[in-house]
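A single protein chain has been omitted; all remaining protein chains appear in their positions.
Now for chain A:
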Amino acid sequence: MEQYEPDSPSAAQVAAMRRSLTNGRGALTRRSMLRATGVGALTIGGVAGLGACGIPPAGREGDGPASTDFSAREKRLSFSNWTQYIDIGDDEKSRPSLEAFTKRTGIAVKYTEDINDNVEFFGKIKPQLAAGQDTGRDLICVTDWLAARIIRLGWAQKLDPANLPHAYANLSSQFRRPDWDPGRSYSYPWTGISTVIAYNRKATGGRTVDSVTQLLDDPRLKGRVAFLSEMRDSVGMTLIDMGKDPGAFTDADYDAAIGRLQKGVDTQQIRRFTGNDYTGDLAKGDLAACLAWAGDVIQLQADNPDIRFAIPNAGYITSSDNLLVPAKARHKTNAEKLIDYYYELPNAARLAAYINYVCPVDGVRDELSRIDPALASNTLILPDKAMAAKSRAFRSLTSEEETAYEEKFAKLIGA
C-alpha cells in the first residue's frame, strides 16, 4: 500500500510540476530563458551604457592635435552659408562672384545653403566639434553671438593675417573690435545686420511707429505687434529704449527689460515672437508693427510700398554674420583667400547690391553707385554718420549668463 508522505511529492504532483516547467504559461522554456537572459543583459548593458555616455568638455585650440591644412594640395573649399545670402546670376543658378573666384584662384567652391537658424546649425555641427572631428565645412557663416560661443569653446581656427590683406585694410571701423574677437583674429563679418522697427502703413492707419515704447504701449497697436524670437534683438532693443546700453548692462537691467516685455505679453499687446516669418504677417497686415531685420525690410518694400521702417531715436541693435573656419577644417588657407576676395571693393559692392544687408567694407560707395546709385545712398546698406552713431551692439555673455538669460527669455516667449 502506498503510504502518504507529506514531505515528498506524489508521482502525480511531480508530473504536474514537470508539466508546469515545460508547458503552459509559467513554462521555463528555452525561449523564455533566452528572453529573460536577454532582458537582463539589456538592462545591465543599458545601465552601463548610460554611464558611459556624456559630452566631453570643450577644449581650447591647441589642447588636441592641431588642425592640418591641406590647402596647397587640395584646391577646394566647402562653404556653408544662409539661404539667399549671395549674388545669383540671371539664370537663377550661377553665382557670378563665386565663379569669378574659382576662375582666378583655381579653388573649386562647394557652396551649401544649409544654415537656416543659428541654434539649429549649432545643434548640427556641435557633436563633431565636441568630439574634435572635422565638420566637413571649411567656412561657416554664423551670427556674432554664436561666433563668440564657438570661439570661446575653442572650436574655431585662428586666421593668418598674411592671407587677408584686403580684409584687414577694408574692414569698416564699426566692425573692427567686437568684445568677443578683438582685432578679428578668428572671424570676419560677411554682412552687418541692423535691427529696426518695421510697420505697415495701411495697418497703422498711416501713422509712423518709431519707438519700442510705442510698440509696447500704443493701445491702437494692441494684438498686432511682434517681437523677434532672437533674445539679443528683442531684449537689446528694449534695453536701448529704457536708456540702458546693451553693450554694458547688469542682471537687474536685463530683468527689468524682460519684465517690460512680459507686461506686453500679459496685456496681449504683443501678439507673438517671430523668427523670419514676420515678413508675411507684416505684408498682409496681420502685424501692424514689429521688430525687423533691415535687409528683409528693403526686400519687402520692393513688393509692398506700404511697408516702412523707422530707426528709433534712442538707437538700434547692430549685429553681424561672421565667417569662421571651424576647428579641424582641412582648407584654412583656401577659406582665407575667399574671405579676402569678398573684401576687394568690386566684389563687396556686387554682394551688397544683391543681398541688401549692411556692407562691412569701407570705401565701397563708389563701386556701389556704379551698380545702382539708389543703393549707395541707402543708409540701411551703407549707414551714414548719424545712423552709425545710434548703432549699439549687444555685449558678449559668459556661458553662465547665456544659459540664465536664454532661460528667462524662453519663459517669456512661452517655452
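Throughout what follows, contacts are C-beta pairs under 8 Å (C-beta built on N, C-alpha and C of every residue); 3 or more make two chains touch, one makes a residue touch a chain; residues count from 1.
Just so we're on the same page, contacts and distances are computed from a predicted model.
The chain that is not shown carries the UniProt protein name "ABC transporter permease", picked from "Quinol:cytochrome c oxidoreductase membrane protein", "Rod shape-determining protein MreD", "Lactate utilization protein C" or "ABC transporter permease".
Of A:G206, A:P219, A:G243 or A:G414, it is A:G414 that touches the chain left out of the display. Among the residues A:L50, A:A72, A:A162 or A:A386, only A:L50 touches the chain that is left out of the figure. Only one of A:F70, A:F122 or A:Y168 touches the chain withheld from this view, namely A:F122.
Hidden from this view is one chain, which touches chain A at 46, 49-58, 119-120, 122-123, 149, 152-153, 222-224, 231, 265, 268, 270-273, 277, 280-281, 284-286, 399-400, 402-403, 406-407, 409-410, 412-415.
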